[in-house]
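Notes for the one structure printed next.
Only a single protein chain was left out; the remaining protein chains are all shown in position.
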Amino acid sequence: MAVDEGHRTVSVTINGIEIEVPQGELIVESVKRLGLEIPVFCYHPRMKPVGMCRMCLVEIGFKQPDGSVRMMPKPQAGCTLPASEGMVVLTDSESVHRDRKGVLEFLLVNHPLDCPVCDRGGECPLQNNTLAYGPSTSRFIDLKRHLPKAYPLSQYVMLDLERCIQCGRCVRFTEEISGEHELAFRFRGASMQPSTFQLLDFESKFSGNVIEICPVGALTSAQYRFRARPWDLQTTPAVCTACSNGCNVWFDHRAGRFVRINGRINEGVNEEWTCDKGKFGHDYYNSTDRLRTPLVRKGDQFVEATWAEAYEEIVKGLESAGKDVAGLCGTRIANEGLFLFNRLFKQVLGSRSVDHRWTRTLGTSRVQTPIAGIEGKKGVLVFGSNPAEDLPIVFLRLRKAATRNGTQVTVVTPDVTEADAFATVASRIGQGDVLKVAQEIVDGQSELARKVADCLKEDGAIVTSDRVRNLPGGGEALRLLEDLAARCGAEFNCYPTGPNAMGAELLGVLPGDGGLDTWGILQGCCSGTIKALWLLDCDPTTVEGGDQALESAEFLVYQGVTRSEATAFANVVLPMAAPAEQDGTWTNCERRLQRMTQAIAAPGDSKPAWRIFSEVILRLQPSTPFFNPREIMKAIADADPRFLPGASDLPEEGAILSATTQAAMAGDGA
Amino acid sequence: MAEMKLLLEHSNDPEYATLKGYLAKGGYTGLGKALKMERQAVIDSVKASGLRGRGGAGFPAWIKWNGIEKEITKPHYMICNADEGEPGTFKDKELMENTPFLVIEGMTIGGYATQSKVGYIYIRGEFVDACRAMRKAIDEAYANGYLGKNILGSGVDFDLYIHTGAGSYECGEESALMSSLMGERGMPRLKFPHAPLPTVAGLWDCPTIINNVETYSCVPFILDRGGEWYATLGASTKNSRGTKIFSVSGHVNKPGNYEVEFGTTLMELLDLAGGMKGGMLKACVPGGSSVPIINAADCERAIIGYEEMAEVKSMVGSGGCMFLNEHTCIVSFIWRTAQFYANESCGKCTPCREGTKWMFQILDRIVRGKGQPGDAELLVDITKQIDGRSFCGLGDAAAWPVAGAIRVFPEEFEYFIKNGRSMVDSAESRAMAPKWAQPAYS
Partner (left out) sequence: MSETVAIGTPRPRAPRPEELDLKFSESAVAELDALKTHYPDLKSCILPGLWIAQREYGGWLPPEAIAEVAFRLNRSFAEVEGVATFYTMYNTAHKPGRHMIEVCTCLSCHVCGAYRIVDYLEEKLGVKLGETTPDGMFTIHEVECLDACDRAPVLQIGDQYVGPVTSEMVDKILDDLRKVETPSAVQLSDAVVKVHLRDGDK
């Protein structure tokens, strides 16, 4: 909290230095203004302070009218004490140091000496505080408690109950932030331990966060277990590419191999949280299914080839197909790669048939509320799909809005959602009734319609995702709700769910006039209208009709990071670099442009998508290939002013792009 | 001074636990008078009486009642702390079983004064007889217009619910009690200055008053006979007014509840309880296990009063007074006390959670004859690391008995640690010890 006009301030004296701080600010935060730090375990700035561990005890006094200072007889917990006028704080006195030593001695009475085998060693607040303030020997000669160690609490989280120092952060996270209350303390006193119900599976979409907030090695990652020591790791700031939320993460690697993901702070997107799909969804970087060399089909076999040989095959295949070529892509590709993919087909090959969308009915997104903006809404309608599933970090923000800011949430979905727990109205609808219900809401007559209208009447927003288009009538339902929002003065959002789907859409990776969309392209392959198909990191065998399309296609290029079912059908297979193996920019669901710098080298001969397309284009049309992604972004911005922020240095937290070119030209932010 | 039966005057009369019997002995006169007074006048009456909380803290009751919001923005709640858990104390048990209407009347008067329409009596789960007596009395009160809507035609409403605990000493702590009442684990909540007082934000964030059973039971008398009259009792002490029920037990001939005026001496109390049994007086824990133990010499000069007890480095506490004769091994007594606190610690804060168990483990070792040199100093050090550093008073309550016993009876601890056996060498002391500890007494 910055100290500025409009905040009431009080004068506090910390270690003899008098400063003004906002009234009510917690002392543990106030001391940071002077560059001081009070050691804590149970305190976490994003959760309610509890004062449990007593590590933050400091001496507190109050200035008296006569100028003297009356010290409180007992030390006070700095993490729960709000600043008030005339408060005097001593953070480094002898008695404070004695208290810290005492607390650490108590914690170490039962904490096992596991450092040599504990994953937390090297990045452990308990180790650090003990080194700074703790006793160097133990006076405890009795029996330590023995409890389950290395207990698999879930497929991702390992629990070691002996190491737990009962700080309560994990329990409070599941209660305050993710809301499922999956973890709770059992038993009491020295036997107190955090647990799921009966130590059964820790079923949570956000379980990974407790690993990061646990101050000791009681909750560790099963995936990362024994993989590395923190001082061996290099860490590169990155963006998660598991879904469209674009959470900021730390990409940890060692000797050129990916090791683990930790959350990184971005107040506008994920605050500091991650979701399990992202945190534990990056192991494919090391998969044995990674494509490492280009492959060319010779009869029934794939033969390793050089890039030159592969390109030769591709050029031959494309030329024989003429204009009957099409491109389909997934969305885990950086903006630069998508831009050149689009250019290859639309400008070089003269085809208008490209698409990145895979929902049953197709449409485009519409986003008016940035993720952080959800906090300020007075009412939110969640329609058609489960935000905790599709847009996890949007869900966390929604939960924060409902529980801390009193936002009224109305949920109208086919299945039970995690949002039901804090929704004022939670309504179940049939999978096939999406359009009917949307119509009902728009008509405004029914009970449900009235509740929705009430919810959206002031500062409202509708939150849906493109998954709604998978339900029959979903697309039309979204259109109706968009109209409704416009009439109520509420914001309408159909967030895309693919990692860079927003980027693909803004860059126009969509069918041009007269061009075929995804389903048209697949059909075209079967009927012969499409002779050559380029698959960019997607696998049509997972959708209806995909197998036949790939069988029928005369010439198929498969470009991807790992092998998939589709690879077997290809004529040419191109190995592609994964997101963190290249420089590139990504656009998240709220149109936030974020830059990633390369963290590790791409394996084998694989190349980033932008370079592959640059080289293919060069062979089809004389041109100057782009030198690096920055140049490509400049070209993108030249063509589309919305991307101007990408052409210059992006701030660390990224920049939200304007929705329309007019807005961009006018210099309006999103 | 002799026994002064004010609250307990009719405790032995089974009729008194019925509405008819209660009314016959002047019951509900206090409420009748209170309802005719202004709310502030009722609070002033309690102020004039000098009534201090009888649960153990001794906090002036009127400050709580006066501190509650005068303007109603949220419902107000009145809680009776009937989770009598302090070892040695059984006064609330008798009050609830034998004089339940005193409690009800006191809460109703309090409800009127503080504009609370709902009251909860949190009774520990083990006290089933007390619960049943309160249930019967409450039902009778409802049936006859003494509880519920429009009490005695005054327009004042007051609803009273019983909510039981389920076995936790910590729930006797007022904020932990509120946690338990709200359906949580019995862990204490942040207190002033870290959070608003209960009178501002307590139960469900609403203004709440919590008082002990005995405190509420004094209120009808204060309203009936006047606060000034009440303040004449105990006037010989510095600031302790009225009567206090002491639960006397241990090695005495007539254990039981004895109500005395403040200013009575501890020895007079011992006399009321029939004097020592089985041996001479050695030590006394005058106010429940949490208060420091005092030796016989200090017992001789101890006067019952909140400030007066501080002279012998102890406290009035809850009034659970245990007298111990010469055959009591103090080390063993403190060992069992430490076990009590280790079992009852809620686990929220580090010093109490780890420290109480550690102290018990050290004392357990000593009592099994495996004490190490330096154990007594280590114990005192541990108490210094807990006292004042814990989240709530249970940490202090666990530290004081150990520190106090080592201060008052250092030779017993030294002897046990050095020799692996108790300094108290008698058949009677062996008879008190657990079977596995007996070798230390032969």
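Just so it is clear, A and B label the chains in written order, and each chain counts residues from 1 on its own.
Simple rule for what comes next: a residue touches a chain if its C-beta (ideal position, glycine included) is under 8 Å from a C-beta of that chain, and two chains touch if they have at least 3 such contacts.
Given the structure is predicted, the values throughout are model-derived calculations rather than measurements.
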Touch as defined at the start, partner being the missing chain; which of B:F59, B:Y142 or B:W229 qualifies?
B:Y142
Touch criterion as defined above, residue of B:G30, B:G56, B:G110 or B:G165 at the omitted chain
B:G165
Write the list of subunit A residues that the hidden chain touches.
148, 151-155, 158, 180-188, 195-198, 200-203, 222-223, 225
Considering the entire assembly, which residues of subunit B contact the chain that has been omitted?
75, 84-90, 93, 123-129, 131-132, 134-135, 138-139, 142-143, 161-169, 180-186, 204, 247-251, 255-257, 285, 289, 320, 322, 324, 328, 332-333, 336-337, 340, 343-344, 346, 431-435
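Definition applied: only the chains that are shown with their structure count from here on.
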From the C-alpha centre of subunit A to that of subunit B, how far is it in Å?
53
Would you tell me which residues of subunit A are touching subunit B in their complex?
50-55, 57, 73-77, 80-82, 84, 99, 102-103, 105-107, 109-110, 139-143, 165-166, 185, 187-192
Can you list the subunit B residues touching subunit A in their complex?
168, 170, 185, 190, 193-195, 342-351, 353-358, 361-362, 365, 372, 378, 384-385, 388-391
